[in-house]
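With one protein chain withheld, the remaining protein chains of the complex are depicted in position.
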Amino acid sequence: MSASDSIWLALLLPLLGAVGILLAGRIGPNLRESVTLVTAGALAWNVWGLIPALMAGERPEFTLLQVVPGIEIAFKIEPLGMLFAALASGLWIVNSIYSIGYMRGNNEKNQTRFYIFFALSLAATMGIAFASNLFTLFLFYEALTLSTYPLVAHKGDRDTVNSARVYLGILLTTSIGLLLPAIIWTYLAAGGGEFTAGGILEGKVEGPALGLLLGMFVFGIGKAAVMPVHRWLPAAMVAPTPVSALLHAVAVVKAGVFSVTKIIIYIFGVEHLFSTPSSAWLLYAAAFTIVVASLVALRQQNLKRLLAYSTVAQLSYVVLAAAVLKPLAEIGASIHIVAHAFGKITLFFAAGAIYVASKKTELSQLAGIGRRMPWTMTAFTIGALSMIGVPPTGGFVSKWYILAGAFESDNYVAIFTIIASTVLNAAYFLPIIFAAWFGKEAMDGGKEHGEAPWPAVLALTFTAALTILFFLFNGPVIELERQLLGAVS
Amino acid sequence: MTIVFGVFLLTLMLITAIAIVRTQNLFVAVMLSGIFSLLLASNFFLLDAADVALTEAAVGAGISTVLYLSALALSAENERAPYSSHRLIALAVVSVTALLVIYATFDQPRVGDPAAPVHQHVAPWYLEMTRDAIDIPNVVTAVLSSFRGYDTLGEVFVVFTAGIGVLFLLDKPGARHGGTQTVGRVRLRHYLIPRLVGRMLIPFILLFGLYVQFHGEYGPGGGFQAGALIAASIILYALLEGETRALQALPRRLLTLLIASGALLYGGVGVAGMLLGGNFLDYSVLASDPVKGQQLGIILIEAGVGITVTGVLLSVFHAFAARGRF
Amino acid sequence: MTALQAHLPALQVVVPMLSAPLAMLLREHRLSWALATAASLCAFAIAISLTLSVIDTGGMRYLMGSWPAPFGIELGVDAMSALLLLIVTGASSLALIAGASSLDREIEVERQPLFYAAWLLALAGLCGILVTADAFNIFVFMEISALASYVLVAGGPDRRALPAVFKYLVMGTIGATFYLIGVGLIYLMTGTLNLDDIVYRIGEVAEVKPILIAAGFISVGLALKAAIFPLHVWLPNAYTFAPHVVTVFLAACSTKVALYVLLRFNFVVFKPYLEDHDLKFAIFLLPLSLLAILVGSAVAMFESNLKRMLAWSSVAQIGYITLGASLVSVAGLTASLLHIFNHALAKSALFLALACLAISVSKLRIENIGGIAKRMPWTMAAFLLAGLSLIGVPGTAGFVSKWYLITATFDSGPLGILLVAVIVVSSLMAVVYIWRVVECAYFRETDEAQSAREAPLMLLLPTWAAVLLNFYFGLFPGVPLELSSSAATLLLGQTP
Amino acid sequence: MYHAVTIALLVTMALALLRALLGPSVYDRVLAVNMIGTKTVLLLAVLSFLFGRPDFLDLALAYALINFIGVLAVLEFFRVRAEQDKSDSNVENR
Amino acid sequence: MDTLLDILSWLLLTTGGIFVFAGGLGALRMPDLYTRMHAASVTDSIGPILIITGIMLQSGLALASVKLVAILLFLLLAGPTASNALASAALLSGYKPGGPASSTQDAEK
Partner (left out) sequence: MNFLGIYYYWVFAILLMVGFYAVIAKLNLIKKLIGLSLFQAAVFLLYITVGKVEGGTAPIFASAAGERLFSNPLPQVLILTAIVVGISTTALGLGIIVRIKEEYGTIEEQEIQEIDRQ
């Protein structure tokens, strides 16, 4: 089965899965759950199968169809895309397991629709990961927005619909408003939108225009949640937890940041961008987002909103790392994508488990919950530590590389921001952990509750373990990144 | 010398037009528009357009006056609101258009100037070709039915659409007031003389209509004018003898058949031309000798036109009249 | 086959035209519907074979009554007319197939044969305009299609259809008469009526004033027929109160054909010889199209009657088409011709979805379609997908023409940025007014919606066919793209 | 030869038109229409001879027919209106 | 011979013209509807007789004269009938003949 076959298989599998779920949904929930898991497994196996080929330096590609002379839907696997696809397909399995537990525990209605659109959004994520030109990226980017809207609006009551409208409004406005013109400008200026190593805008767009184009791209990709366009993320908190997990950790946000990095590396070209002064503002924008988001997270009472703002901050880490424009920082950026994914998905699973078990969402209610839900809280602690960047967890590795990159280009702004944000992360995570383990049980005698349903706990512990394992065995990931840089520098 | 008559008639026409727009009473407006058509037709006659004069008179003065009157009888509204809406804007728009047209006239060739481009390019060809290819005296009918036969086919279908439209609109079964007349024909004693004279004249009018139909190649005449005249005579019969009697003579079902068959005849001749090897509407292949073929074609399509126009005008009249009897 | 092949341009008009009297004669309404659909499908087949022959031989000529060109009437089919023919015959067949069940609700059975005859005449009229290459002949067929569409619109069950159709009649006739004045002035100066002959003769004309005035009259007259911004007042009411299936047919092609004639006259006839004509043409059309886009989308956002909302959105989309044309560049023209095609697709799908909705919902207003998606999932899904194509989400036909439009505006200098901004803002407005309906249909609850049943299959299949066509031409816009780009080069190729 | 008569006919048509515009009652207008109709017929007959094209007399005959039908149509319209007013007046007083 | 014919037809034509002009003048200046009708209809008969015979003299024995006779016959038939119908319609709708008041009475109800 050649590499290019597995590309379109990667796209086709989730779609087939969605159809399968649709049919299975009529028969029974168990069959439907099993179809989801099987599809997730098959996708992961298929995508992970590509890694050895990629390691050997092979770049398989596959052109689906030519829409118009000069614009076609084509896919090409390169290290960054591979990393993102592997991450997304892997976490889909975990997320499916978790959502089975969550959905059953919460007995949510019309779950079939949930799983179908979940599979569709995964297909879109694969498309983004493997896109080989801007047009394909934009096509699947829009598909991802549209397929995640029903997930966000899952409950269907009044405020869910309103926040779903905010979610869709911002994402569509930024994509049609800024991203599409930017893409067309690139197509016009560079004569094509292919992602090519070293960037294609060399000498074609110069000076302030380059800065403007970069701005249109960064703010156009609303999913990267850089400060002014980040409001959709907290608004999406109304969705059920597996969806928030998907949004924040697995697909949507990662797609945004992944696209920004990919465009910076493959369209603008790292040196070209570094040499033009007009692109420096990106660094300050990212830094600003990190600091402000962390401050806002500090004041949040609702657990999921806190995690949302922390995600906004963590995303801008990646953008900051990319903006440092040094090879080491680029590696740090891609590693941070992985580390943050593991950490944040654990935190969201924990939040979800707490909600399923005890219907508690506010921080004040979490006092002394550690004793009641030991497994969940340990996973939560590991996730939080990874966010802060304490050694045994993956977060430390990525921060290490980003700091190294910053030092290399002695970019004091970056260094200062990373340190300040680490302090802030600690400031808003540690009190929660402390209260959970050592705080006394609130006296109003909340209902007796044990651990969350076993599938949720299983997923929790698995991702927590992943976070730690990533710290120990990050070899293959770094090797993948080195190849990326090999191609770039 | 005739230019002076022309100018005089034009001024009369202008006065009538302005009077039409200014009068309050709708009935008066209809009467004046009848006069306007008559004056316009005589103007056309002065400008050497005999066929057009006949059509304008038959259609303009005859049929449209009858149609307007039957519509007025139904809407029974001969007064209308005194003022007109946003007059100033209308005046402004209208005067701008008029100025534009007058601006265009500065460079236009003088009326009747033989050197004008209009008479140089396409027209002389028609005059020769009619003599050689079709060999009928009336060049207008030749151009109308053969050189630009496709236009006339389109035109027949315009009339056909109008017929369908009025039947579709006014044959709404719901609002139909039943074919039978509620109020019997009031046999007014005073109305005796017109009925008598009418009964005597109608056959001659019909005969004259047929004469105009088949005289199209030799003098002013043709399908439309004949259709209008025949329809006018049957409308006269309906006016004098009552609408039911006219319906007995030409029942509604027959009229619909007339409408469809006329249009189909015209189209059929065109398709026959195609089947026999020529292009669409090519009459020269209809008969062995092309000139005879052309003449045969012209007679057939003029007949088709006459049938459709008669059918349409009569069914429109009956549609209006049927609504009149409350 | 080649013998028949030669007669195709004439057959394109003759088939629907001659089947109209037949349809009228049949008493049984189902029979006349069957005849009408057969004739429309046959016309569609002819249009397809015409397009194929145009693609490989680049245009066909046909002499009516086999009289030589400038004297007799000549038919000419080129890339642009082939593109429009596909739309007109396609939309008509689609609407007719869906029409049977939806019309039974709106028109009494006895009157349906007349209705279908009028429908065939409208189709024949539109095909006649597209196929002919003679200025006066365009006027005759314009009248046929106009009169027939007045009859179709007047068929609407709602009594407000009548004043709407009267306004449509008055404005349509004024438009046609303006066109007639224009042709008269041209004839006055050049002496011929054949389009190619006029192009050849206009060069020799010394005094240019009457030609300028003629260009003015023709453009204004056709702007009136094509509902370009300030002259569009008849469109919303006419589309709203017409029977649903008629709106599908008219929205897809009646204004488009007028735009076709406008483009043909301004680019083929006037462009070569009137100096800085394209400057005047752009000044005349650009601001109007921008206004059309903004006002059309804005009003559509606040309109609660669904059909009127889509009618206003049509006004905005016509603004897009004229915007593309007013750039007077090959890219601009290709974009506008492509948008004619894609808008016809998107709008017919949307109106078909409304026709399905109208089966079970009494008044097509936003308040009373709340929560209907549960009862009519297929219809609302079709509406949603067609809405996406209207917005221009990638992968749909709407996106392709938006992509080309933005590319065209980009390289039209500093003004381009403003145009891109307008296009982007209006597609966002489109998002708003489509999403308003979708959200209301999926999430709000109304009691009336509970009793709704899914639309009959005969109506759903054409709707879904239209939606899938939207996506097909979104991903494989080969044929319409090639036709519109060759037409654009043809139109601009005229410049010496 | 024919000029004198043509001028007379044209002037009479002008006078009849004046009567049509001024005419207080509707019947005056009908009278004026009838007059203009017959004068046009005569005008056409005279003009066709002035132009030396005698075969245009069919037009004159056609005009005479149409004029006759037009006038009778108007009077028929009055009869319908008269009946309507009668039936309306005794049905409900306006 | 033909000069005699020309003079004769000229004579007929001019008298016809004078009668027609008199009718027109009468229609304008007569006080009441019926008197106007009287003036108009009388000249509507004598006028055509004179003018058409004048023209027939010019055209001699040709198809045109047959047509002229047809026109004359039709005018002589149609004219009086129309006037009669008009008078009876006016009378029927209560338009009193005679008396100054009648001319101003507004017949448009």
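Residue numbering begins at 1 within each chain, and the chains themselves are lettered A, B, C, D and E in the order written.
One rule holds for everything that comes next: a residue touches a chain if its C-beta (ideal position, glycine included) is under 8 Å from a C-beta of that chain, and two chains touch if they have at least 3 such contacts.
Every value quoted in this text rests on a predicted model; they were computed, and no experiment measured them.
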item: Per the touch definition above, residue among C:Tyr62, C:Phe136, C:Phe410 or C:Tyr442 touching the missing chain; value: C:Phe136
item: Residue in contact with the excluded chain [from C:Ile46, C:Leu147 or C:Ala349]; value: C:Leu147
item: Contact set of chain B toward the excluded chain (per top definition); value: 3, 6-7, 10, 13-14, 17-18, 20-21, 26, 29-30, 33, 36-37, 40, 43-44, 47-52, 55-56, 59-60, 63-64, 67-68, 71-72, 74-75, 77, 80-81, 84-87, 89-91, 93-95, 97-98, 101-102, 105, 108, 110-114, 116, 118-119, 122-123, 126-127, 130-131, 137-140, 142-144, 148, 151-152, 154-155, 158-159, 161-162, 165-166, 169-170, 172, 175, 218-220, 222, 224, 309, 316, 319-320, 323
item: Footprint left on chain C by the chain that the document does not show; value: 136, 139-140, 143, 147, 150-151, 154, 159-160, 162-163, 165-166, 169-170, 173-174, 177, 180-181, 184, 187-188, 193
item: Interface with the undisplayed chain - residues on chain D; value: 51, 53, 55-56
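Throughout what follows, only the chains that are shown with their structure count from here on.
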item: Target chain E, source chain A, minimum contact steps; value: 3
item: Chain whose Cα mean lies nearest the overall Cα mean; value: C
item: Most remote chain, CA-based centroid, reference being chain C; value: E
item: Centre-of-Cα separation between chain B and chain A, whole angstrom; value: 76
item: Computed distance of Cα centres, chain E from chain B, in Å; value: 28
item: Overlap residues in chain E, where contacts from two or more other chains coincide; value: 74, 78, 81, 85, 89, 92, 108
item: Where chain A touches two or more other chains, by residue; value: none
item: In contact (per the touch rule at the top): chain pairs; value: A-C, B-C, B-D, B-E, D-E
item: Touch list for chain B against partner chain D, complex; value: 1-2, 5, 8-9, 12, 15-16, 19, 25, 27-28, 31-32, 34-35, 38-39, 41-42, 45-46, 50, 53-54, 57-58, 61-62, 65-66, 69-70, 72-73, 76, 183, 186, 188, 191, 194, 198, 201, 205, 208, 211-212, 215, 218-221, 225, 229, 232-233, 235-236, 239-240, 324, 326
item: Chain B - residues contacting chain E, complex; value: 25, 27, 78, 188, 190-191, 193-194, 197-198, 200-201, 204
item: Chain C residues touching chain A - in the complex, by the definition given at the top; value: 388, 391-395, 400, 402-403, 406-407, 410-411, 420, 424, 427-428, 431, 435, 439, 442-443, 475-477, 481
